[in-house]
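Just one protein chain is left out here, and the rest sit where they should.
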Amino acid sequence: MIAELGHFALALALALSIAQSFVGLLGARWADARLMGATGPLAAGILIATGGAFACLIWSFVTNDTTVANVVMNSHSAKPLLYKVSGSWGSHEGSMVLWVLILALCGGAVAAFGQGLPSVLHARVQAVLALVGVGFLAFILATSNPFDRVWPPAPDGQGLNPILQDPGLAFHPPLLYLGYVGFAVTFAFAVAALLEGRVDAAWGRWVRPWALAAWSFLTLGIALGSWWAYYELGWGGYWFWDPVENASLLPWLAGCALLHSAVVVEKRDALKTWTVFLALLAFGLSLLGTFLVRSGVLTSVHAFANDPARGVFILGLLGCYIGGGFALFAWRAAAMVPTGIFAPLSREGALVLNNLLLCSLAAVVLAGTLYPMFADLLLGEKISVGAPFFNTATLPLVVPLVLAMAVGPLLPWKRATLWPALLRLWWVALAGVGGYFGCLAIAGARLGPALGFAAACWLIAGAGADISDRLALFSRPRAAWARAKGLPRAAWGAAIAHAGLGVMILGLAGMGLATDRLVVLHPGESAELAGNTYTLRRIEDVNGANFTARQAIIEVSRQGQPRVVLAPQKRNFPLARMTTSEAAIHTTWLADLYAVLGEEREGGAVLRLHHNPLAPWIWLGAAIMALGSALSLSDRRMRISAPVRKLAKEAVRA
Amino acid sequence: MSVSPGPRRRILLFAPLGIAAAAGAGFLVMLRGLSSGAYNPKGVPSALLGKPVPEFDLAALAGADRPGLTAAMLRDLDQPLLVNFFASWCVPCLIEHPQLMRLATDGVPIMGIAYKDKPTEALGFLRKHGTPYQRIGVDLPGRVGIEWGLYGVPETYLIDRHGLIRWRYAGPLTEDVVKADVAPLLRRYA
Partner (left out) sequence: MWRCILLLSLLLLATTAKAAVSDPADMLRDQAQEERARVLGRELRCMVCQNQSIEDSDADLARDLRRIVREQVATGRTDREIMGYLHDRYGDFVLLRPPVRLTTLALWAMPVIALGLGATLIMVARRRSGAASILPPLSAAERARLVELEQDAQ
């Protein structure tokens, strides 16, 4: 019964979305206030219907309803509750329901927070969001219905892959989708602007918070996935330039470019055509990722196993939305006239450089990801494009980006001279040089990590220089505190986010200095690594909820002082008939101590020990970037509705 | 105020649409190819096509009543033959075995190489399911497989009369593959 209700809810959501598309577009075209006013309640209705469908799906999983095919494929009664719930979005069908739920959430959010938007723009944005929903709901109902029944009911589910039963992996899809689908809002704003034929500074101000929000979630989602790979896969690797990983990086890069160029639209009324294009591109790249992962044209550990028929449907959706968006762009963008002019060397110029480098990076990653497929198709050649290519090809673009990141915020708008800005960065450059030599001093002659340290110190100090410049901290220190209190949150947010990237690069450079040892130890024997002594005490049997495991107890000491006990395990899941390896990781500010248990032989065990300096800073940096973003989002100036409502209240009182 | 765009700007504005359309067409062809089998993202062609068989010398499988296999025996042949890498632990090898037996009874010479298989277990496999091979080599360490560019079992190679590798199939031979590829190739290089 619940499954049928869920199915009905999806159909209802589809009907409401179709209605919303008409209501929004026609209401805007005819400037009919009643129709335009209906978009808000309709958005709420779509959200309730989709939310209801999602709740029904979760209910089916939680109650282990084995008459639902999706539950049989992806769940099991022995799974802990959290993983039953997260299993609902672990399959292709379930993840599509999560996708449309988040889309509906976006529609609701626009209705709730977009009260300051002109009603024509709001109506069009809701209509476009609903149009996207129509396509994907139709896809779910036609090809990927999660509520399909199976009769007679199976005795129990088959989905007990222990690798998927992990908290990191449980939250990775929702965060990612909040990012991917969040860019649908900026897409809708772009399409609405094209339909209206007008982009002004206000549009830039409205788009920026949505771009920031989507980008933050995507940052967190990607970081979570990378961290999961690090602690789960047991080799200390965290980014493999896998095609599906690249598919998440592409909208991240485009979205990053978007939130920077939107600043220029807002502040200087320039770069309008380009920003509209970027908004279309960011969502287009999200959709491309959706296609690549689900259609079967890619082989990847992350890809859902799917048949090409679904791929054709998704390709059709891509054609509608990306093709439609670009066609509209080609037709209507000519009407947009730039008004703000600026010198090449200026804050705007620096933001143009930022966009140029980020989009070039995206082009390189896109080329590397698609090249094997197209070379196979067009030339019949099978080539591999792996990490060595991507590392080599992206480095020459990342270096100027990092250099410019510290200089750009210091440049004034409209026209600047470079030398004063560079002079004010003298201590930032010193920090960079200090980082370089500091790394050489600590770790020896390793050029790559040393350059990474230099870049990180440059960025972090550069963020400091940005703030101290705004506060005139060194030139007029007395009033600095007052200025700090008055400094808008967006300024703090930007500096923190840039510093966050520096922290992440510091972590990456530290990982470049990682060392490891592969040893066979018998109980009582020790091995040395990076000044720590690892002594194997014993290997014992332990039992878990649905597994039995062999666990090695390793005592780690440094110069005789005991530090920590690591307990890596090799788990055997009898029901799933799988064994996994759980690495033991001890995280400190300075490094990760990482131990993996291998096979046992002659009373001893093969152990792989890693010393990963500064590894946690990689994900800490990503979290700081998201934090900076969130801080910017909380800036009063972003909440355009707030002042309007206050004024209205005061007017009523007066 | 609206400005009528010049031709150069028009081209620029239409470029994204053009590129997306071209990519989309490419993806459509890929999807069609996936269903028909024309596009196989996981298949890798052999790097040795058109090259002579690599040098190797494998001992015979004890108890199988067949001589061993060396590279010299694969040159100057009367007719093209197949070289099949198999193992007792490999499930698809068991699935393709009837096809090999059928080819053998049809008179196609097939040489077998037991890849990373203990001789006793390979022998047991052949005793139980039949021996389609005229000669069998034992490659326990698997190095000869690597010389051939093998990346899994089963794999079947077609050698022409001059000892050149002409075709490689990775995966279990099915009736369709035999009809569509093996038979015509055997005729072509006869």
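Per-chain numbering from 1; labels A and B assigned in written order.
Keep in mind that, in the parts below, a residue touches a chain if its C-beta (ideal position, glycine included) is under 8 Å from a C-beta of that chain, and two chains touch if they have at least 3 such contacts.
The shown structure was predicted, so the numbers you read here are calculated from the model rather than taken from an experiment.
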| query | Which is it among B:G26, B:P52, B:P67 or B:G142 that touches the chain not included here? | reply | B:G142
| Contacting the left-out chain in the complete assembly, out of A:A202, A:L356 or A:L403 | A:L356
| message | Using the touch definition from the top, which of A:D307, A:D469, A:E555 or A:D635 touches the missing chain? | response | A:D307
| note | Touch with the missing chain holds, among A:L518, A:V542, A:L575 or A:L590, for A:L518
| Out of A:G237, A:G444 or A:G524, which is the one that touches the chain we can't see? | A:G237
| query | Given the full complex, what residues of chain B touch the hidden partner chain? | reply | 8-9, 12, 44-48, 54, 116, 142-143, 146-149, 151-152
| message | Could you pull out which residues of chain A are in touch with the chain that's been left out? | response | 161, 163, 233-235, 237, 240-243, 274, 299-301, 305-307, 338, 341-344, 352, 356, 359-360, 363-364, 367-368, 371, 375, 379, 381-389, 392-394, 396-397, 415, 518-520, 578-581, 596-599, 606-608
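By definition in this document, only the chains that are shown with their structure count from here on.
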| remark: Note: in the complex, chain B contacts chain A through residues 1-5, 9-10, 13-14, 16-17, 20-21, 23-24, 26-35, 39, 41-45
| query | Which part of chain A faces chain B closely enough to touch in the complex? | reply | 197, 277, 280-281, 284, 291, 295-299, 307-309, 311-312, 315, 318-319, 322-323, 326-327, 329-330, 333-335, 337, 370, 372-374, 376-378, 382
